[in-house]
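Below: one structure in structure tokens.
Yeah, one chain of the complex is gone here, protein chain that is, but the others are all in their spots.
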Amino acid sequence: MKLATAIIESAMVSIVSVAWFATAHAQDVVKIGEIEAQTGPLNTYGWMSSQGMRMAVDEINKAGGFQVGGKTYKLDLINPDTQGNPQQALIQLKKMLEEDKVKYVFGPFLTNIFKGIEGYAKQHNGQFLLMGGATQIHYELGKPGNDYLMRTWNWDAGPSGFGTLMVEDLRKKGVKKVAMLMQNDAFGHVAADIYREAFKNAGIAFEENWFEPGTKDYSAVLAKIGAGKPDYLFPGYTDAVLYDIVQQATQLGLTKFWLVRGSLGPALKNKDYIDDYIAYIPKYFEEAEKSEPKVAKFVAAYKAFYKKDFPYDQAPLCSSSCYDHVYMLVDAMKRAGTVDDVAKVKAALEGFTYDGLWKIRYDNTGEEIFNFDIVDVQKGGKISVTHEQPR
Amino acid sequence: MLLEVRHLTKRFGGLTAVSDLSFGLDAGEIIGVFGPNGSGKTTLLNLISGVYTPTAGELVWKDEALVGRKPHEIAAAGIVKTFQNPQLFGELSVFENVAIAGHLRLKRQAGWRRVATLFPVRANADDDLASRIDHVLRLCRLDAFRDVPAASLSYGGEKMLGVALALMCEPVLLLLDEPGSGLGHDELRNLDEVLRDLRAHGTTLCVIDHRVGFLGKLADRAIVIHHGAKIAEGRPDDVLRDRAVIEAYLGRGDA
Amino acid sequence: MLQLVVGQLLNGVIVGTLYAIIALGVTLTFGITGIVNFALGVFMMLGAYVTWYLTDGIGIAYPLAVPLAVACIALIGLAVDQSLFRFTRNNLINGLIVSIGLISVIVAIVLMIWTTTPQNMHYVLPGVLRLGGVVVPKMKAVVFVVLLLVILFTYGALTRTWAGRAAYAYAQNAEAAALMGIRTGVLQAGVAAYSAALAGLGGALYASLYSITPEIGSSYILKGVEAAILAGIGSVMGSFAGGIIIGVAEGVGSIFLPSAYNDAYGLVFLVLILLLRPAGLFAPR
Partner (left out) sequence: MKFLLAIPLFFVPLAVHDNVVLTILIFTYLVGILAVSFNLIFGFTGQLSLFHAAAFGLSAYATYLSMVHLGVSFWVGALIGVLFVTLISIAIGAICFRFKLRELYFAIVTLAFSELIRLVILNWNSFTNGSLGINFTLTPTLWVPGRGVIPVAGTIMWYYLSLAAVVAAVFAYSRIVHSWMGRCFASIRLNDALADTLGINVFRYKLVSFVAGNIGAAVAGSLYSFYISYIDPNYFSLDQSLAIIAMALLGGREFVAAPIVGALVLTALPHVINVNAEARLLIYGLILILTILLMPRGIVGLLVRRRHAA
């Protein structure tokens, strides 16, 4: 019987939510969509992103909306859950573009989702903007017919790439050998391609190891790596695996880590066992909260909005800066003086540096460049932060 | 000689179910194999129909060796057996049960051409199937139950369906495993008639049963096995008077 | 090189016992209720979450939290068995589907409560043992010993106690056992609860070794089922050995072969065994 009640409840929920949509359509709204996986094994990015977006949308609407061309607009966020499934994402995007007439879509972070919707999205080039973090987007930017595409994450490689800066930093430390232990998935391979190159240029020996997503016990492959005596271990790339890798690595005597995705959580939990843990952290919230009022305000707002503590160990994911993106988009609409001429809005987005939690700007290909931190955790938990502001 | 059983032996671990058994079957006759429970009758049928492979000895069917062939190959060769406690496709109707059993018939008729019947262009090769099935059902007095689920038949009905399934395979030699057991008086007479009909149609029958009476009337020739070995063979009446047989049934000292 | 292999043999055995505890549950439920309960994986996941919640959330000491979690999971297993699996007895396919449905229900509930953010329990027993050149984390050693004891206990209980013999008898021949006066319903419910408890224990111990996410159930149930079948479903010590075989295959395998194929080694084993000995490795010929 409890099953039956559960069904009825969920049915009611659905009715309610449908009703909510209906009301939202009443006044002048700018609809922004989000295509992200909020459940499933690789949902962390998508889930955190939509958290930031919900907050921003809520704040802006509570503040009475925003003015463009003497008209007041509110935001209407449509963020279905792709569950990491291209088929659903494709249908959801069609719904957004054709039924809800959304012009500004954030996401996706997952490569397979982007690939799944790319063909359809291309057909609507010029009619909307797709602003996602997926690494594969980088390779599509600036190509003819891809004006709809923008990438919302620092790119690893290239002169202003944070990866290049971090590898350089390692070279200065006199590191000779780095062993990578990567998820055998889409981003894992992108990372391998990028950093294989980067380390070669820096003259640092680079060794690749792969594991199946979902692995929990790494001691076998770690033991194998340890036998090769690398200076640093380069593990990838989500906290779901980093905690296990770092713990098990330290047990086997691998105590130096260097990573380009993921959080400080693993380092802090194992602070007595590691020697060195260098991480690319788009923003080191623990410190920024004290030094930057904006950040303090954001953290407080998050706690109030979600009635729970701020997920510091997930901070890098917040820092996909989806919160800023919403404000930046609104700002760009104001500057462009239009809410529906996407070409103008895109030009506006690329035309200024938004100064929010981050200093965010887009390069002429439509790829984001924002300031970030390199955080170095030493044995015992002593933390030193280097602020980087790529040009 | 239709089927020749030569020195057939089957052991399960230590137990010898059939030991050095030899006899022959002629076309058109009804052979009764009987013996007390556990005397190896059912094992014998399973050996002939290929369910078991013999430990030793050989089976010659129309001058070809049977041993090593799979049950469905032996069935295709014309030897079909029924089960002691009836096996059927419970959730299908009686008609559909028999229809499935029509497989061999279709195979013989159409051969590989039956594949063509899958394509719309060709009419079904088994268009006379229905009439054939109804014929078999009538023969087995099941026509009244044509469309009821097989599972809902009476025990006697199920056994009859078992026979009907075997008949539909158009066997040359029909092996019946205790067809009479558990049947009421009318069902028994009914079965008796059916089997006589069959012989009239030229089917060779090998019936095993522990019911001497029933078999005695039916069989042309009787073979008695005890502990898997043949202890008597001949006309049923003579065999039934045989001392060894009486001992086998009633135990020593009573005669 | 040698110590690398020895180390991985050891580690494989330890990791294998975690598979084995699930395999044991699979074997027992299959023997008594005639279904393969894939939900045992999520029971393990629940066990891990509950333990983590009791220790880091409420602040109960780990040694105390484990039995609590196990009991809690056993109850859930019992409730589920009575409300769902009671209706799919001896129907492998239906039982399979129901357990799959149950998986997504439970995962959904866990997501609602704890989200997908990986949870990490504080270290119960940090540090490692060094046996020559071979390194074994202390906690892993403890986990191994506990699981080993539980498996041996189960084996003993099944062979020496009345309930155990009843279970065996039932697995051999249901009608006969029923005639012997074994109360089928109670037996099945009991075994369902016990298997859930085993999975819960697996989870409770897991929590002390690895990070906890809602997905962990699926990978462990697959390994568990593999192990159970590998050994010949129905055999207690067999499922233990099966788990260890897969664990070692993965551990040692990934030294010599690319670790990306880690999951394949167990499978290859499984297929070969099933083809060469369809009844399973330890089943009597």
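By written order: A, B and C. Residues from 1 in each chain.
The rule is simple: a contact is a pair of C-beta atoms (placed from the backbone, for glycine too) under 8 Å apart; a residue touches a chain by one contact, two chains touch by 3 or more.
Owing to the predicted nature of the structure, the values given are computational and were not obtained by experimental measurement.
Colleague: From the touch rule at the top of the page, work out which displayed chains the omitted chain touches.
Modeller: A, B, C
Colleague: Touching the left-out chain: which of B:Leu8, B:Leu47, B:Leu139 or B:Cys169?
Modeller: Spelled out, the listed residue whose C-beta touches the missing chain is B:Cys169.
Colleague: From the listed residues C:Ala61, C:Ala79 or C:Ile93, report the one that touches the chain absent from this view.
Modeller: Residue touching the absent chain, from the options given: C:Ile93.
Colleague: Of the listed residues C:Ala79, C:Val186 or C:Val268, which contacts the missing chain in the full complex?
Modeller: C:Val268
Colleague: What residues on subunit A make contact with the chain left out of this view?
Modeller: Within subunit A, the residues touching the omitted chain are 3, 6-7, 10-11, 13-14, 17-18, 21, 38-39, 81, 83, 86-88, 90-92, 94-95, 98-99, 111-112, 115-116, 118-119, 136, 184-186, 188-190, 210.
Colleague: Could you list which residues of subunit C touch the chain missing from the display?
Modeller: Residues of subunit C in contact with the hidden chain: 30, 36, 84, 87-88, 92-94, 96-98, 100-109, 111-112, 218, 222, 225-226, 229, 233, 258, 260-261, 263-264, 267-268, 270-271, 274-275, 278.
Colleague: In the full complex, which bits of subunit B touch the chain not displayed? Write them out.
Modeller: Considering the whole complex, subunit B reaches the absent chain at 49, 51, 70-72, 75-76, 80-81, 83, 87-93, 96, 99-104, 106-107, 114, 117-120, 124, 126, 165, 168-169.
Here, only the chains that are shown with their structure count from here on.
Colleague: Greatest Cα-centroid separation from subunit B: which chain?
Modeller: The chain lying farthest from subunit B is A.
Colleague: Give, as an integer number of Å, the spacing between the C-alpha centres of subunit C and subunit B.
Modeller: Centre-to-centre distance between subunit B and subunit C: 49 Å.
Colleague: Considering subunit B alone, which of its residues make contact with at least two other chains?
Modeller: none
Colleague: Counting only residues that touch at least two other chains, what does the list for subunit A look like?
Modeller: Nothing qualifies.
Colleague: Contact residues on subunit C for subunit A in the complex?
Modeller: The contact residues of subunit C facing subunit A are 1, 4, 7-8, 11-12, 15, 111, 115-118, 120, 126, 128, 135, 137, 209-211, 213, 215-216, 218-219, 250-255, 258-260, 262-263.
Colleague: Once bound in the complex, which stretches of subunit A touch subunit C?
Modeller: For this pair, the touching residues of subunit A are 39-41, 43-44, 47, 184, 209-212, 214-217, 219-221, 223-224, 227, 239-240, 243-244, 248, 251-253, 265, 269, 273, 311, 314.
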